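This report refers to the structure that appears directly beneath it.
With one protein chain withheld, the remaining protein chains of the complex are depicted in position.
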């Protein structure tokens, strides 16, 4: 079951740099693990913005929320979720 | 080069049904041809809406506009284009 | 799997009354059938508006889209879907 | 009398962690007490967001405001209230 | 129980004048009857707009919806309802 | 001459509590004085929000601005003013 | 007492040309009469739009609404009114 | 003096095709004449939309409005004008 | 050449009071100097808001930007500029 997810990162400018770097490193590892197991199907950078569009393939709404809430950057992101269905013209 | 495209279809309710059906049939054929040649990489229905999110893979902005403008439904759609770049966490 | 759905009805004022009444009668029957089988869990009127908030319980995004697209009023509604997850404070 | 309520939590990132944890614990207890007495009928997490949709069943606007204003997280939330009425198609 | 209601009138320009005048006459009578029985407490014109702000005093959400849905202009208005509570500084 | 005024209070979370309490006490006294002299005709709490809708009865725009600017909470509020006129259906 | 008024003209494209021309001629005469008597203090075209910003000098909200409602183009305009007060830096 | 102008074309779907084609032909000629005399400095298509961004170089606001108002498509466009100034980093 | 300018002042609440008072004093002097030389034609307070609408009469976009950028409050304001043209009904 697919969902399009947009994440806008807004890290407060007064967060210590060391903490920011640690969060980003853990975010990258977390994301790549989910990409490898197939649930984080795609991730693209939005040109010119600290934001991404991603496609997730999960079994339920609860599973998706658990994945997103577990993101190290979760407290510093605005996230919008759009449920997707099969398109009748898709081949 | 990837672009995320959202299309919202708004067909006027007083368009003759026959004309609408003809447009939709041509739209489907057009879309499937572009999917087959790899330039219309993905198309998903937005749940609950007469709308889709699509990913296009084209060589230039001009090529993308030409493809979109050629859609039989083009005069009856609101289209939003978001240019995508490679994400540093993508595997 | 639960989804909150808001439907805003916008019937064009020049649609023949007979046709409108037929659509509304079929809409009501369709809705009550889905309520009875448990997939349309709740439906409430938004006070002062020709709109409703509903909760759907379905097995997948595809199933939800199929249900919504089948609504006799579908061509005359703006629909917004919000996926819901279990809340940690829910008893 | 039913109301749909959306709550978006926005805790300032520089609030001491201990204070945040205390507020959240009291919030959970407060919410569960109201759920048990039947006035906080439902609470769902919005997938991907630190937000919930809830349904309240109260006797008056004043009672609802008192309940919401008493939330330990009240100073850190954006709250939107939609009054609901019985839908003619509800079974 | 008080509610603030904003009504924006949008009559289609191709509605026959006679029909419009009939609706407006019935709207005025309907409004004045509710004002006299105390449930439509106040009605003010928004300066420069074909719109009003009104205060209703009703016993329930259902009663308010029934009143509003009964407005002869209901099919041609956008209506927004805001539930009001007693303010702690009110004398 | 009547005006509908909406005030949304946004007190910064790092303002000292003592200062906040002092401002609120002065705000209440200021509001009640204006209610007693008839210029602050009504004040209602917006359910679920730290906000109010009020009706002011003043002789001029300048007088209204002076009253609003004098509010102890003025620096911490978003205020929207809507001029009202007599409605032709008002009894 | 001054008010800033923005008017956006939206004449339906299927209104007979003769009727449109008649409305525009009456609008111009009406506007110039009010400019001459000093109540319509200024009128400027918004560059690139079929819209104007105007300053009115009237004795009350009711007077302003009466003037605006009397505009021959009133049924075909979106109007926004902003009450103005004397600025402390004005010379 | 430069201005950035965005034009969104919205031709009603029930305008006769012949009339539409005539307007478009005159629009193109009008645009190219202004491009040749240097006042319509640039025109770009917005990818995926029936819209353009343009840069105009004119001597005054009045001149710009006159040019835009003279566009054959003017009655069928939403136009937004942004005045531009020299940027201190421009070489 | 006229421009309508709206300025919304948003001074951070933790700016030292002395600094704020100094900025405001310089802002007032700066504004009055420009009013006296005729380029800042009008300035009005928006009722209920820490904001103003102003009309500027300048020779070019560059001149207007220079004037606005020179405002002592410039770093603490949101500014919107609307170019104005002569209205055909203006007397």
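In order of appearance the chains are A, B, C, D, E, F, G, H and I, and numbering begins at 1 in each one.
The criterion applied here is as follows: a contact is a pair of C-beta atoms (placed from the backbone, for glycine too) under 8 Å apart; a residue touches a chain by one contact, two chains touch by 3 or more.
Being a predicted model, the structure only gives us computed values, none of them experimental.
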Residues from chain I at the interface with the omitted partner, ascending: 3, 5, 12, 14-15, 61, 64-65, 68, 75-76, 79-81
Residue numbers in chain A that touch the chain omitted from display: 13-14, 45, 47-50
Interface residues of chain B (partner: the chain not displayed): 1-3, 60-62, 64-66, 81, 83-86
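In this text, only the chains that are shown with their structure count from here on.
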Whole-Å separation of chain centres (CA-atom averages), chain B against chain G: 42
Contacts with two or more other chains, residues of chain B listed in rising order: 14, 45, 47
